[in-house]
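Quick one: the structure is below, and I'll ask about it shortly.
Every protein chain but one is kept in place in this view of the complex.
Each chain gets a letter, A and B, in the order it is written, and its residues are counted from 1.
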Amino acid sequence: MKKFVQNEEFQLGVCYYPEHWPEELWADDYRRMKEMHFSTVRLAEFAWAIFEPSEGEFSFELFDRAIDLAHEHGLKVVLGTPTATPPAWLTHKYPEVLNSTQEGVQFQHGLRRHYNYNAEIYHQFSARIVRKMVEHYRNHPAVIGWQLDNEFNCEVDVFYSDADHKAFQNWVKKKYETLDNVNQAWGTVFWSQTYTSWEQIHLPRPNPSQSQNPHLALDEKRFISDSTIAYAKLQADIIREVAPHQWITTNGLYGHIDNHQMTEDLLDFFAYDSYPNFSTIFPDKGKNPLLDRKWGWNLSNVRSVSSTFGVFEQQSGPGGWVNRMQQPSPKPGQMRLWTYQSIAHGADMLLYFRWRTATMGTETYWHGINDYHNQPNRRVDEAKTIGRELNQIGNDLLGAEYQAEVAIVRDYDNEWDGELDLWHGPFSDRSNTAWFKALQYSHVPSDVAYINDHTTLADLNQYTTLIYPHPAIMTERTSELLEAFVKAGGNVIFGCRTGYKDKTGQCYMKPFPGVVSELCGVTVDEFSLHNAEHPAPSVKTRVGTFQSDGFSEVLQVQSENAEVIGSYSESHVVGKPALVKNSVGNGTVYYFGGVFTEESASFLLEELQITSPVESWLVLPQKVELAIRKDQNGKEFIFLLNYSDSEQTIQVKNMRTNLLTGEALQGEVVMEPYGVVIL
Amino acid sequence: MKKFVQNEEFQLGVCYYPEHWPEELWADDYRRMKEMHFSTVRLAEFAWAIFEPSEGEFSFELFDRAIDLAHEHGLKVVLGTPTATPPAWLTHKYPEVLNSTQEGVQFQHGLRRHYNYNAEIYHQFSARIVRKMVEHYRNHPAVIGWQLDNEFNCEVDVFYSDADHKAFQNWVKKKYETLDNVNQAWGTVFWSQTYTSWEQIHLPRPNPSQSQNPHLALDEKRFISDSTIAYAKLQADIIREVAPHQWITTNGLYGHIDNHQMTEDLLDFFAYDSYPNFSTIFPDKGKNPLLDRKWGWNLSNVRSVSSTFGVFEQQSGPGGWVNRMQQPSPKPGQMRLWTYQSIAHGADMLLYFRWRTATMGTETYWHGINDYHNQPNRRVDEAKTIGRELNQIGNDLLGAEYQAEVAIVRDYDNEWDGELDLWHGPFSDRSNTAWFKALQYSHVPSDVAYINDHTTLADLNQYTTLIYPHPAIMTERTSELLEAFVKAGGNVIFGCRTGYKDKTGQCYMKPFPGVVSELCGVTVDEFSLHNAEHPAPSVKTRVGTFQSDGFSEVLQVQSENAEVIGSYSESHVVGKPALVKNSVGNGTVYYFGGVFTEESASFLLEELQITSPVESWLVLPQKVELAIRKDQNGKEFIFLLNYSDSEQTIQVKNMRTNLLTGEALQGEVVMEPYGVVIL
Partner (left out) sequence: MKKFVQNEEFQLGVCYYPEHWPEELWADDYRRMKEMHFSTVRLAEFAWAIFEPSEGEFSFELFDRAIDLAHEHGLKVVLGTPTATPPAWLTHKYPEVLNSTQEGVQFQHGLRRHYNYNAEIYHQFSARIVRKMVEHYRNHPAVIGWQLDNEFNCEVDVFYSDADHKAFQNWVKKKYETLDNVNQAWGTVFWSQTYTSWEQIHLPRPNPSQSQNPHLALDEKRFISDSTIAYAKLQADIIREVAPHQWITTNGLYGHIDNHQMTEDLLDFFAYDSYPNFSTIFPDKGKNPLLDRKWGWNLSNVRSVSSTFGVFEQQSGPGGWVNRMQQPSPKPGQMRLWTYQSIAHGADMLLYFRWRTATMGTETYWHGINDYHNQPNRRVDEAKTIGRELNQIGNDLLGAEYQAEVAIVRDYDNEWDGELDLWHGPFSDRSNTAWFKALQYSHVPSDVAYINDHTTLADLNQYTTLIYPHPAIMTERTSELLEAFVKAGGNVIFGCRTGYKDKTGQCYMKPFPGVVSELCGVTVDEFSLHNAEHPAPSVKTRVGTFQSDGFSEVLQVQSENAEVIGSYSESHVVGKPALVKNSVGNGTVYYFGGVFTEESASFLLEELQITSPVESWLVLPQKVELAIRKDQNGKEFIFLLNYSDSEQTIQVKNMRTNLLTGEALQGEVVMEPYGVVIL
């Protein structure tokens, strides 16, 4: 079922923590929010100690006053369930709810996310606080929806408490039914690992070998995802039961959760927390880095979960904890740019983090719109501008969908398997970045498409081209699905290491690329890993030469319809095929025996004649992103986003109106640094 | 109360370990010490297993013989209490005395400093061994004083045993009285951290978030300091009671101790262990590094505790453990240079570490004056020279005080808060080094002045200029004190991040620089962190341009008496104020919105017209340090120290005598490599 934001109006707003501030500030805060055209506040997601100050004693006074006052000011309220931060009394009395390191060091009270998903007693306490809150606020006219917990699997996405080990045993038992099946799936005959009773089974534990059984390690991630979703379901079920008229979502994009399944099963739509200035401390590597523009990639992933979505924390100032993640301040205009980046990619609800910078605690430097001093500043001004603009055009955008004919394909199995497996795992990120960069710089809007056992041909057929860089794990089902897609006229692009593993992560006894060998029209003759000291041989095509990266496969053509369009140009593999194009039915498959770079991706875009959808009338410089949303009535919104700190000149051949200003644009138009235009 | 060395003569000597050597060597060792004009030996600080070979059994024979023999040779003796190294039988039987890692891994017997300060039973054992020793040696004519323990908080300066967690609970209870006060001070409303019973309170424990509650983390350091001092007091009280005629000190300059408070409360004077060749493995960063000359900074810190002080371990050879801290050998002359460096900065007692290099154990490569082979070597010769020189001039220097009109201001709160808080913490070290370097290279002697709740205006008024680079924590009291200092004609220089936090480490709801905004005549409009990839904008003044470093604040002038003397010269802040001078009463305040470099510090020295006090008659090259001590009668000793491996030429306009040689100096005088002159 397609997931989308359930509000009737575009929601702009802010995260607010009334419990952090003297009550006399609240009314002024709300008043100024309204002045900025904010409609919504998110409250309460870390306030368990306020709602339940001691075991079984509940208190709603503070938030009743805060929510009533918000309502008086005409603000809507989203409530977070407060389970990310259990109170001190809880973890002190019931330490079995705490998570541990793999070595068995128990995490303790003091920060957040120190609990585990599998302790029965934590389920009981969580269910009770959620039920109490929902029952209390189900009829409040301001409350429109719920955020489950906060950022599941942020901080830590592995779990090794006793409760987790025990739950894993049960999960394995349920999945495999017999120990023979477990031993088969995990290849335990290797190194005498065979299990002969259920209680011998554990999540990975310390060993002298700096490694893990890879098949167990893959199931570990599936188990964590299932544990997280089961814990979320506990909360979601209560909300659905008690307050079916209020929507449910959660926020974040963290490890070891199948967000697609969670959203499908439990949520109305998905939400994300967007901090593009992380790019200043963790920039993407390589030439022409995308930096904050890379957040379009993250938002594309969010969009694959939920066609329109919420951004529940949109960066509004410098970010950082007292001791890490130290981000420079956003430049003038970047807060607005990033807001429209989120919206261009499908956000129909957007809350800034946060109203005012906290004066205490770990996040003292995770700055909000207002400074500690609470007086006017540049960010307040920028928020006002945005509020005014979205007040005019926000509702028009509502429900309009991002337009893309190309998708980069991902799946959870390969990403989880690839965390341990360095012979394919690291390649996906490099190829995805290379492709996203090539697509961005060519002004070709693109989606991310997740593929799994429920994916249908119809899901794929909305695209003309699928780029699936390194699906080492490839089931027969997926292979058949892709074949059907190609035969019907689609293009599929694979990179090295495709198709050689089954669902358990074991290798097929087939020539590479395994189950898609016939589809690709090639087999792999030989291959090698490469590193900086042993670089991969370069590849020559009709138009020039590009580097592979990290891996090289020598291909052998196995089909009459296959054509070699790139060959190695050095070392002992000189002249041998590196890139093969295979015609199948009405479509085409490209197989490249390497990891993609911006250059090889650009070459393939050219091969496939994939260009900007507005090429005929709009000429854009590389620094400007193009994104298009289209509503039910076919009306298009063309977003142009300038990520550079200098002016950029675009050329508009057919006159259009800038919806943000009402100004008619034609000919050479100058966009200001960090500027935004919506046509 | 002013602290100073309590001896009647200048003491030169050496650390000696009779227990390490065959008894037949002792007499020859003592004889040769006397030949070198050594007057003092330090003994016994690691000898607990000898004094108390099993629980409750005491033995003084070995040290009685060693001390009697020292006395016969005319040597004075300083005794260390041996508590840094509890015997094996003690920690084996009473493991609760051991310290632990934060994760709960208990340290064990085998090296040193593995105990904690809060185990009751360790207090009892420590009190007993100290009392036994003091009672035994109180009347020995050779024994002049005591060193408490050895290098408190060396090796490790955090403590996580059960005894420490428990003691912290009590410390918090005593400090805050109510849980409400604790919750307020630590901002526990943030992330639901509220404490509802005392037993929930712990020192920081493992968590999944790589951080800590910053206010608790600040109190943790205060608690460690208090624990250390309480433990030291236990010993000091016994010595005062039993042997009030013998002085008390301790040695070192390590983390998480308020040495000023400890010295004020317990000690007669403070002592330091000086190893300038650590500079070969941990050089100060940047252009023109100070290297071993940086030890003048350390000695200035020691001098802020104790106007004259002891150096209880002065480097006499290459240093290093078997497995780390591998230092190259000092060059010929450096041992002498460093001796006079200590003395120039205020040492009135100086013991070399150590008589002879140990042939066994972890410190086999922490070389002493004598080699394993015990035959003449270069270091023995150098020690003889020094002994001869100090025999002539040492007593003249006694009590003479280092002269400085400029002080760099420090305080414990900001340094402890800054350990976790990377948004101001790392700046102090960089600015302090920059200032010390600029002062050194301008031949302007400087002090370090620690400021706290007991500091008086009189304490400050001995200086004309105070440099207080980044006091994020700034109380009203300190602010008022500095204001009074300025009004009376003093100069104060601040850098970025000044004045925005209160004593708990929480932020004021005021525009930066918070409580000193009025004093500085500015507020901060906006700011940014910077790093290598996002460098700070450069600053332009009337004389040129310099770089900020790490941080930039855009200032807004708020006072008629304030004048912009430096502005940003690039990026979106171009032209905006970076450096403002404000006239207040008879004095001046400079506020710089960045971290200091040698260039910006030099610019401000020039602004303030601060120059060498002997500029009129003595021209010194950059490589030569100037230091001046003045005795009660106003007699000045002018130390010139050449830190370079090449000759340096100084120009003496008025004839003076080199006190080390009796030679009259005038005109161009050549100092040898690593040479020393005292005028």
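Structure notes:
Definition applied: a contact is a pair of C-beta atoms (placed from the backbone, for glycine too) under 8 Å apart; a residue touches a chain by one contact, two chains touch by 3 or more.
Small disclaimer: the values here were computed from a predicted structure and weren't measured.
Of the options B:Ala127, B:Val242, B:Ala358 or B:Val557, the residue whose C-beta touches the omitted chain is B:Ala358. Here the missing chain is touched by one residue of A:Glu526, A:Glu563 or A:Glu606, and it is A:Glu526.
Only one of B:Gln6, B:Thr280, B:Gln403 or B:Ser612 touches the chain withheld from this view, namely B:Thr280. Within the set B:Gly13, B:Pro82 or B:Gly296, the residue that contacts the chain not displayed is B:Pro82. In the full complex, chain B makes contact with the omitted chain through residues 19-20, 46-50, 53-54, 82, 85-89, 92, 99, 101, 105-114, 155-156, 280-281, 283, 318, 320-324, 326-329, 331-332, 357-365, 371-375, 377-378, 645. In the full complex, chain A contacts the hidden chain through residues 103-104, 186-197, 199-200, 202, 204-216, 420-423, 500, 504-512, 525-531, 533-534, 572.
Note that in this section only the chains that are shown with their structure count from here on.
Computed from the mean C-alpha positions, the centre of chain A lies at a distance of 49 Å from the centre of chain B.
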